[in-house]
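Let me begin by presenting the structure, written as structure tokens, before commenting on it.
Every protein chain except one is present and positioned as in the full complex.
When the chains are written out, they are named A, B and C in that same order, and each has its own residue count from 1.
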Amino acid sequence: MKTTVPIIIAFLSGFVMILAFFVSPESVTFGNFELEPEVLSWVTIVGGFTLLLGVVSIVRVNYNAVKRRNDGWVYKLATLISVFAMAIPAVIPNGLSPLFGTGPGSIYDWLFNYLDAPMMSTMFAMLAFYIASAAFRAFRTRNTEATLLLVTAVLVMLWRIPMGEIMLKSIHESIPGLINTYIMNGANMAVQRGIIIGAALGAAAMSLRIMLGIERTYMGK
Amino acid sequence: MRRGLTISGINVLAILLMAFTFAVWPLSAPVMADSSQVIDDSTTPEILTDTLSELSSDSAVVSASDIMSDKPAQNDSVFRTDRLNALVLMILFSIVILVYTKWAREGKRLFIRKISGLDEVEEAVGRATEMGKPVLFIPGIQEIDEIETIAGISILGRVARMTASYDTPLLVPVRYPMVLAAGQEVVEQAYIEAGNPDSYNRDIVRYVAGEQFAFTATVNGMMMRERPATNIYMGAFFAESLLLAETGNAAGSIQIAGTAQPAQLPFFVAACDYTLMGEELYAASAYLSHEPLLLGGLKGQDWMKILLIILIVIGIILASFGFGDWYFSLFESM
Amino acid sequence: MNLWLILAYVLLIAAGIFLLYKAFKSGDRRFIYLAVAFYVIFPVLITLHLPIEISPEVRQLYKAVESLPDSATVLLTFDYYPSTLAETEPMSRGALHHLFRKHCRIVTMTTVPLGGPSIAERVTRNLAEEYGKVYGIDFVNLGYKANYVAVLKGMGSSIETIYPTDNSGTPLSDIPIMKDIKSYSDMDFIYVVSDNGIVDYWMSIVNAQYDIRVGTGVTAVMAPRFYAYLQAGQMTGMLGGMKGAADYEMLVNQPGTATKGMTAQSLVHLFIILSVIAGNVVFIIEKKRKRQGAKV
Partner (left out) sequence: MNLVDFLQIWIIAFFTLSLFSFLYKDNPFYKIAEHIFAGLSAGYYVGLIWHSVIIQQMIDPMLNNDKWWLVFPGLLGVLMFSRFSKRFSWISRMSLAFVMGNTAGIFLLSELHGKVLPQIQSTMMSLNPGQGFADFLLALVIVVGVLSTLIYFYFSKEHKGALGKAAKVGIWMIMISFGAHFGYTVMARISLLIGRVQFLIDDWCGSIIQLF
């Protein structure tokens, strides 16, 4: 019961998609009920709930930390307050006031545009500093492979900026074109293709095992 | 529990159901009449030939000319003949993977070449022992359901066995409770198997919660404080790859990395002493664990790769001589 | 060129070399951070106008959109998180300029839960105002639905089943533009702007199974991977990172933040290249010295 039923569900739900791939849409429509999009819309609904699981986890972890007055509980409290500051006004219907709901001008929208989005951008913007210092300290031509990598990287970095393009052209007019053709669309393209094919086979094998219930890691096994 | 069900059980049932549907569905369509396309039986391992022959005689009854003709009007038939090549490929692929998985489970000897990075791991742990400094292992920053994390954990088992037998300190920071549980189990088991259960303590694998960069900052702090002689990164890494590798480099550690995230590989390659790239990570964990699922999948994919290489080479030869349009159309997907 | 400007840039380069030297001496990476900050802030204050060479794959995308018939239907996606706004938002804006100018009917959607719908609303409404386009007639925002693989597949047979309403909750049957847009087969082009792995599925699921052309704007981190799809004809043109966005801004003649950013981009790249070379020179010298030391 605890494993067999999920396996059967997984198989059937995947099988519908395989079936729908090979047959015309009309043959799997029953009146008002179009099998393929309907099943898919179910999946998107269940998928939505999965996102909420993460929220519940965050609230639980932080709540426990605050309750036990762990190290830095004040920060955890800030997280908790932020969750509710964002969530509560959002679920109140905006019929009551334009401040509620998620539309333009709501608290939710404001918090996102003026706090959440800028902070998220900033978090990733910091990587620019790290990448520069890493380039300076860690990237060494310690063997043939690393040398090949660094030389290509330097060429590509030059080629992608207007100043560098001018420099490369001053050496020879055709260099930027050659980088584009033989590095990006040649060697790089070919390797990426090899990797894509390999990864596709891996993903297909994984999918097959999930559908047939051989792979059950996702069930916590 | 994974060994509870075998291929003979529910899986065959499922395949039969699939086969049955594909056998019956097109029969109801008027278009499918003549037959000539037969799947090459010689490449088929014997185990599932029954299923296959059932398929090739009933469902794959479309002439080659049907495949090549312009898109068949979808309304005419229930079965989409323009997608027959995908069906053939899928069935062939499924059979190959399942047969190899079955063989792996039966304990048949399936050869995988030794991944050279694994020797490096041994050497690096040895160096840490000589220097009397710890080994740091990070199994990625994803949940346990990510296969890269699973691969990382299985390599952790091997590393833990080495550190246990040399009595070298081991540090394993993780980001999720589920990974913590799995990691602790694997490490404890390794210390018991190495005959050194006294050296095991629960703090070897430790939970460092938080956002991606908060985790990274904590681990970086750990590197600068404890100065591990060896850092091993095996699993799914993202933007933090570079921060970790750079800090490790600055701390003077030997570093070995493995990930399947293509965007992060360049940083590991540039900043680490050895890197397992993409599928090498899975191969390494299959090599170490001999887990039938991993092993079977890997061998099956290898088999497919050879087939694809042969198909490509044939195509190149045909193209070079300027013919073979019929051949290319076999691979048409749009 | 202005003499003062040249002097300023020479000083800037000198400052960079000085900071690099300090970083070598002290081993403190914060000197490098400082140099990067310099090289980004300065060009934002004083922008040099550098000629931009347009990449072929950007031109390919531009041409594909350009060749669409007037009032063609285009699906424009906002598949990106706020973290990469600097690269992706200029792409979306460029695309919207181009599509609105061509009087295309635009359907927007997102598969990114964190911020996707809010960004889509903000950017499209902002530009629609500029071009005097009306919501519901010229464009519509479908918003977000979870589990993108299922969303991509489901829209192939029925958009309305996956998206019963638009982003703000109006049923699709009440929106004029959606009257004759039922699935991908009613669309002419898909313009994906994304910063994550979903782009692969726009190729492998939507392009392969529904026979519709897909052009993309992606972050530079992902761009090298997609040359494989470009060459196979699965992808029709690509904007790669801020450079791609700047190219497109040039093509639609709307220079914006990406074009402006190119000067800073140039300077920091040059600085990084310089520091890699300097680091390696020191590395090689040290290696030689060690070897000589061993001999003695």
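One rule holds in what follows: a residue touches a chain if its C-beta (ideal position, glycine included) is under 8 Å from a C-beta of that chain, and two chains touch if they have at least 3 such contacts.
Everything numeric in this text was worked out from a predicted model, so none of it was measured.
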Exercise. Of the chains that are displayed, which are in contact with the missing one across the whole complex?
Worked result: A, B, C
Seminar exercise, completed: Missing-chain contact, candidates C:Y62, C:Y184, C:Y201 or C:Y248, resolves to C:Y201
Exercise. Just one of C:G94, C:G115, C:G215 or C:G237 touches the chain that is missing; which is it?
Worked result: C:G115
Exercise. What residues on chain A make contact with the chain left out of this view?
Worked result: 2-3, 5-7, 9-18, 21, 32-33, 38-56, 58-60, 62, 72, 75-76, 78-87, 90-91, 101-102, 108, 111-112, 114-116, 118-131, 135, 144-146, 148-157, 159-161, 181-198, 200-201, 203-204, 206-208, 210-211, 218-220
Exercise. Footprint of the hidden chain on chain B, which residues?
Worked result: 83, 85-86, 89-90, 93, 111-115, 211, 213-214, 217, 262-263, 265-267, 269-270, 277-280, 283, 298-299, 302-303, 305-306, 308-309, 311-313, 315-316, 318-322, 324, 327-328, 331-334
Problem set entry | Interface residues of chain C (partner: the chain not displayed) | 30, 33, 36, 40-41, 44-45, 83-87, 113-115, 117, 143-147, 149-150, 153, 163-165, 167, 169, 171, 200-201, 203-205, 207-209, 219-221, 223-225, 228, 231-234, 240-243, 257, 260-261, 264-265, 268-269, 272
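Throughout what follows, only the chains that are shown with their structure count from here on.
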Exercise. Across the interfaces B-C and A-C, which one involves more C-beta pairs in contact?
Worked result: A-C
Exercise. So which chain ends up in the middle if you average the CA atoms?
Worked result: A
Problem set entry | Centroid comparison with chain A (C-alpha atoms), farthest chain | B
Problem set entry | Whole-Å gap between the CA centroids of chain A and chain B | 20
For this session: Averaging only over C-alpha atoms, locate the centres of chain B and chain C and give their separation in whole Å.
Result: 31
Exercise. Which integer distance in Å separates the CA centroid of chain A from that of chain C?
Worked result: 16
Exercise. What positions in chain C touch 2 or more of the other chains?
Worked result: 225
For this session: Give the residues of chain A that touch two or more other chains, as numbers and ranges in rising order.
Result: 21, 123-124, 131, 133, 137, 139-140, 150, 153, 192, 195
Exercise. Hey, which residues of chain B end up touching chain A in the complex?
Worked result: 1-2, 4-5, 7, 10-11, 14-15, 17-18, 21-22, 25, 74-75, 77-80, 83, 86-87, 90, 93-94, 97-98, 101, 144-145, 147, 150, 178, 209, 213, 239, 242-243, 245-246, 249-250, 260, 262, 266-267, 269-271, 273, 278-279, 282, 293, 297, 300-301, 304-305, 308
Problem set entry | Residues of chain B touching chain C in the complex | 250, 262-263, 333-334
For this session: Would you pull the chain A residues touching chain C in the complex into a rising list?
Result: 17, 21, 25, 34, 36-38, 40-41, 43-48, 50-51, 102-104, 109, 112-113, 116-118, 120-121, 123-125, 128-129, 131-133, 135-137, 139-141, 150, 153-154, 157-158, 160-166, 176, 180, 184-185, 188-190, 192-193, 195-196, 200
